[in-house]
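A single protein chain has been removed from this complex, and every other one stays in its place.
The chains carry the letters A, B and C, assigned in the order they are written, with residues numbered from 1 in each.
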Amino acid sequence: MREVNFMQAFNEGMREEMHRDKTVFFMGEDVQLPVFGFALGLVDEFGPERIINTPLSEAGFVGAGVGAAAAGMRPVVDLSVFGFAYLAMDQIASEAAKMRYMFGGQVKIPLVICGIAGIMGSSAAHHSESPHGMFMNVPGLKIVAPSTPYDCKGLLKAAIRDDNPVLFFQFIQLGLLTGAIPDEDYIVPLGVADLKREGTDVTVVAIGPMVPKALTVAENLAKEGISLEVVDPRTLVPLDKPAICASVKKTGRLVIADEAPRTCGAAAEIAAVVVEDEDTFGYLDAPIQRVTRHHVPMPCSPVLERFVVPDEGRIEAAVRKVMGKS
Amino acid sequence: MREVNFMQAFNEGMREEMHRDKTVFFMGEDVQLPVFGFALGLVDEFGPERIINTPLSEAGFVGAGVGAAAAGMRPVVDLSVFGFAYLAMDQIASEAAKMRYMFGGQVKIPLVICGIAGIMGSSAAHHSESPHGMFMNVPGLKIVAPSTPYDCKGLLKAAIRDDNPVLFFQFIQLGLLTGAIPDEDYIVPLGVADLKREGTDVTVVAIGPMVPKALTVAENLAKEGISLEVVDPRTLVPLDKPAICASVKKTGRLVIADEAPRTCGAAAEIAAVVVEDEDTFGYLDAPIQRVTRHHVPMPCSPVLERFVVPDEGRIEAAVRKVMGKS
Amino acid sequence: MAIDKDKLLELYTKMLLIRRFEERSADLLMAGEIPSGIHSSIGQEAVAVGVCANLRTDDCVSSTHRAHGHLIAKGGDIKLMMAELYCKRTGYCKGKGGSMHMADYSIGFIGACALVGGGLPVATGVALAAKLQGKDQVTVAFFGDGATNEGTFHESINLASIWNLPIVYVCENNMYAVTTPTSYSIPVKDVATRAVAYGIPGETVDGQDVLAVSAAAGTAVERARQGAGPSLLECKTYRYLGHFVSEEFLLGGKNYRTDDEINSWKARDAIALFGTKLMENGVLTKDKVASIEADIKAKVEDAVTFARQGPQPAPEEALEDLFV
Partner (left out) sequence: MAIDKDKLLELYTKMLLIRRFEERSADLLMAGEIPSGIHSSIGQEAVAVGVCANLRTDDCVSSTHRAHGHLIAKGGDIKLMMAELYCKRTGYCKGKGGSMHMADYSIGFIGACALVGGGLPVATGVALAAKLQGKDQVTVAFFGDGATNEGTFHESINLASIWNLPIVYVCENNMYAVTTPTSYSIPVKDVATRAVAYGIPGETVDGQDVLAVSAAAGTAVERARQGAGPSLLECKTYRYLGHFVSEEFLLGGKNYRTDDEINSWKARDAIALFGTKLMENGVLTKDKVASIEADIKAKVEDAVTFARQGPQPAPEEALEDLFV
């Protein structure tokens, strides 16, 4: 086991998969000289034929990724910032997601689309998007939202090996978070949640950057004798519904923490999945609480940003609320 | 009062607002010689300066609508089919929705974006989208989903008069549905749900084309003594949460019917809103059920399409389920 | 003519096959037998056939909402096509795709795309893959004049140019996008002019002359195959029918094209022109035409029978084919 940070974990995953499989390549804007650590040094190892710089043409190069995947390659397309995905929305939602289905299963699209999501700090509305919920609305896309270096590397490798289009959210708040990873090859399968902490009183389903925050809250509340169970879905599509429901059955109380827009977001889906499950519904002892961004674009000011982004305080308040102690 | 169909109601709303306010104009592809009735004859009345044909450039002309709105006009931009919105996603999600906020309230964007949603019948994956849920995820957009000619005209007029960007979903299944509208000027305010039928046993929140289906089911089940209350939110943003919760408190049972993708859709949001409401939660006697599309792109075959699209049978089954009679 | 006689006959036959397939399927749609909407390519046959005449089976083609001609020209099986129009399980896409979303990956037909301009980035990516894989495979992307106003046209060709990809962008300029004339929406006379913005060759040819199309496409395909990069080929042509089959009904008699205009194009019908030329050159005779027609008619009827007899998909099959 070694300690690496989140960006390094991604970087290692890329390297290993590129060595393992010659059809894997990486493309995006300025990927040969990246500002962040995700793609650091890749071009030195694999050359500009496999680490391809693109012009500023998001629809064009995402679509080119779709085509290359259809033609037998395994592209990893880097959007740099996930808010730029809107420019490629049609290629993602209409082509990547639908091609296999429309064509009656004739083709597979082994494509990974990655990009930075979340809060870089005072980057304002255009550079602070976390649109995973929006993409969950599109049938045909798998969606990965890792919260630890271990999961990041393992899920990336699983995503690259998957024969379907996968959106991979790199939450930038986690970029420098460190954690242990094994030396040997491993993957984290898509669709399997992870119990990041066991507990008995309240289930907190936390996504991406909310996982460490939920764990902090759990630590704090443990001192008061409140026991939180922290469930990290790790992939939002497929969603590990059994794991979530099992936890809720145990605790009877559910808080969902997602650093993303609230309305029709992942937290709404998880709430709906739980409340529509016949087996689980009867165990629910309290209203489900969502902890999400306030529903505005991200402001630039640190003061305003802190207010909009959900934090430990808001998770804790939600926990107290579902325990009837607010 | 007169009987008109849904398309005629839209058409009348457009005409009246264009007469009332010289800053209103209409643009889109082939709007001067439209295939559907929404824009029929508008060019004869208002000329090609106010009924503007656009090239096939969705990002370009939607963005031009945003700019024109910022500069004091009230554009109604016609996407023709709402699935084409993905090509203009960035202009909608990053510009229309965010400009006012980013600029600290300096500008307003009185823009309506309309387009056909839903099922035209064997039009397959690219022409059968109902992406209202996806757009609900974007703070800064109002979203209108009318189900009757009366609501269509009244909501359109309210949308045009509104100073914010409004997405207006023309569910094509409803196109020829007729209904009565008054002769005098009226609007239906954004944010006010309509009780399309009163009942006591189960609340059915139905959106757009699911409203007439829910009413049919209500009619049928009334014969068995099952009393459905059908709530039509009419606008999804703002969502009339009080009206929905009030109905659920009365019936204790909730089915949500939305002819749209399930995951992170409007139905998920409505379920979450209800289950997180402290006042309402305690009244819930059964799991909430969502009736939506099966989570695949729309297939072309009528047989497959009928299977994917939610129908009366599925609404009825959901009702029986929440009544414990499945 | 440098092309041999068999090849000439093949071009003629393919054009005629497209024409008859389109006619028959339009009739069947109007008769209520075909559920899928259809955008007919009648009038434009020479473009599809002239271009694809230069392609190998392992070369790739991407298409649009108006895809039948391209698929037939690339060697598609009209039985599977017709069955797909009927949305049968035996169709190309098991009834999921319909007219606007046909594909045949076994012959490099990577798919029709109903979103205008949507197929261009994908085709560009297929060409990128060929380059990365070191294959001498060429990709052709077909699209209409209207599509050249979409951002994807610009982004795709720019990518292909800077990466020197083996692809030919073929614009079928039929003078209209639905009801909107090209003269309104495109401020330059020839779409081929737009090649200048990407530093690639652009050429405009008479899309009613199958040999002219074939020659120009041949140059562009060869260029791509040699690794010399992409080209833009514009073929001026015309669709005889409405934008989609039954448009005439929906527009309620209003038309956006004059009879004179339509007739002047019909007077230069690609099949008739080519047929006359082949007769003059002795390659074709009236008898030969009759036998070709008979053969095609039989094939098309076979396809209709195949389509009619095919089973409907079972409803639950709707849930298949989303993920691998």
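What we mean here is this: a residue touches a chain if its C-beta (ideal position, glycine included) is under 8 Å from a C-beta of that chain, and two chains touch if they have at least 3 such contacts.
Here the structure is a predicted model, which is why all the values come from computation and not from measurement.
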Going by the whole complex, the chain not shown touches A, B, C
In the complete assembly, which of B:Glu12, B:Glu29 or B:Asp90 touches the absent chain? B:Asp90
Touch with the omitted chain, as defined above, among B:Met7, B:Ala39 or B:Ala68: B:Ala68
Where A:Lys98, A:His127 or A:Arg314 are the choices, the one touching the absent chain is A:His127
Among A:Ala246, A:Val296 or A:Met323, which one is in touch with the chain left out? A:Val296
Out of C:Thr90, C:Thr139, C:Asn158 or C:Asn174, which residue would touch the omitted chain in the full complex? C:Asn158
Write the list of chain C residues that the hidden chain touches. 149-155, 158, 161-162, 184-188, 193-194, 196-200
Counting contacts across the full complex, list the positions on chain B that touch the omitted chain. 25, 49-50, 54-55, 57, 59-73, 75, 90-91, 94-95, 99-108, 139-140, 142, 162-164
For chain A, which residues touch the unseen chain? 29-30, 32-33, 35, 53-60, 83-84, 87, 121-127, 294-297, 299-308
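Here is the rule we use: only the chains that are shown with their structure count from here on.
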With chain centres defined as mean CA positions, report which chain is farthest from chain B. C
CA centre of chain B versus CA centre of chain C: separation in Å? 36
Measuring from the mean C-alpha position of chain A to the mean C-alpha position of chain C, what distance in angstrom results? 41
Per the C-alpha centroid definition, the whole-Å distance linking chain A and chain B comes out as 30
Give me the residue numbers in chain C that touch at least two other chains, ranges are fine. 93, 95-97, 101, 113, 115, 118, 151, 322
By the touch definition above, chain A meets two or more other chains at residues 59, 90, 94, 101-102, 139-140
